[in-house]
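Written out below as structure tokens is the structure these notes cover.
As you look at this complex, bear in mind that one protein chain is not there, while each of the others sits in place.
Our next item is chain A:
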Amino acid sequence: MSMKPLCVKLSVQPSRGLVDEKFTILVQNLLPGFQLTIHALHQCEDGHSWEAFAHYTADATGTVNVSEDPSLDGTYSGVEQMGLLWSLRPVPGSKYGLRMRKMNVQTPMVVTISVYQGHRTEGFLDQVLLASVMVERWYMAPGVQRVPITDGKLTATLFLPSGPGPFPGLLDLWGGGGKLVEYRAALLASHGIASMALDYLTPQITKETGKMVDNDYFETAYRVLEQHPQILGSRIAMLGLSFGSTVTLRMAVYSQVVKLSCAVCISGSHVQPIGGGLEQILASFSKHAYKTRLDENNQVIWRDLMLPIPTDPSLKVDMGRLQCPLLLVVGEDDQNWPTHESAMDVKEMMDQAGNSHLLTVLSYKNAGHLIEPPFMPFARASTFKTITNPPTKVMVLWGGELVAHSRAQEDAWRKTLVFLRENLYGGMKHGASFSNL
């Protein structure tokens, strides 16, 4: 059918939601069998445009429901309710190696969902648009408060949930790229956990003194949470991704100050020289830098730097001493860190020590390193600016395959929230492993 139907009705419900909420896209008033393309467009904060699209055919009632009908082709195929978000990719002509990250969480991510006639794959801006709606995706729920933290020389932002509290607390750490990245902490606060995003590689104090922070810095951050009038000092967790996991495990096991109710480590490893500070850990990576490989596109693979997993106990965290529940989330196609191998070694250490009832491992086939909150676009590789002085820019291969990685993000986030809720909000019984997740 090539006739343009008179009045296409497009709706996306809800039109305003949190970034981890699902929406339903409905197109109505088409002619039966009508071929259309549904397109998503987002312009991110640094000005780059991202798009996704899918080809549908209207059913006998002249309707397309993205939650129920299959995409025949496009940036995703099959029945994928949220495919228009997680399959977003830079528009043709964009720079290579982009990664989408929202830095200002006080404004929403705005996505324009549009309907075009026919099965299109390109040139969307020149086509005749049948209908279009704007959708807002928020990291901060209404009522969540954003509180910049500078006490104790910290560079951090605390997000307090809506309501009187008190709330459980969480220290949120990102990885080796540094900076103060707030969005995951904002989202966790939207789920009822007072969360502090902490910059520990490029904080103000390091910029001023040239020195990296030491364990005190993390203990200070923990204390700020513990002493906050709206936070339950006895229910504090840590969540780290990549290098943030390195710090999390070190604090969880060795710190006399930090007493965690639970810990979540995404794409991390327990492999690190014990004793010493962050500089020593980074130095140990540099020592093995000769193990860096390049893929066929000259993208950097760093997973071998930590392999083989050492047997020497001074080179990894003594996981047998862990006393709180731990959730490990790893992607089996992680090309940046050997996270799956590390997780297996952690399990073995804990089995031997008799505390493996504390451990839950979520391991995802064909998922890569950057396991983020759900529905965020996937980057198999992206430009990475090191925190060395001077910094260098490399194209890092994170790994993963689009569909598997997106499913992993959705599943892991759901289970992470369950894990955190059970351990932070639940009864005082610790130590349940989450085989029912």
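Definition applied: a residue touches a chain if its C-beta (ideal position, glycine included) is under 8 Å from a C-beta of that chain, and two chains touch if they have at least 3 such contacts; residues count from 1.
In this section, contacts and distances are computed from a predicted model.
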Task: Assign the chain not included in the display its UniProt protein name, restricting the answer to "HORMA domain-containing protein", "Acyl-coenzyme A thioesterase 1-like isoform X5", "Glucosidase 2 subunit beta" or "Very-long-chain (3R)-3-hydroxyacyl-CoA dehydratase".
output: "Acyl-coenzyme A thioesterase 1-like isoform X5"
Query: Taking the entire complex into account, which one of A:Q28, A:Q81, A:T202 or A:T220 touches the absent chain?
result: A:Q28
- prompt: Which listed residue, A:G47, A:G123 or A:P164, touches the chain dropped from view?
  reply: A:P164
- prompt: So which of A:G118, A:G143 or A:P391 would be touching the chain we can't see?
  reply: A:G143
Message: Touching the absent chain: which residues on chain A qualify?
response: 5-7, 9-11, 15-16, 28-29, 31, 110, 112, 114, 128-136, 141-143, 162-164, 192
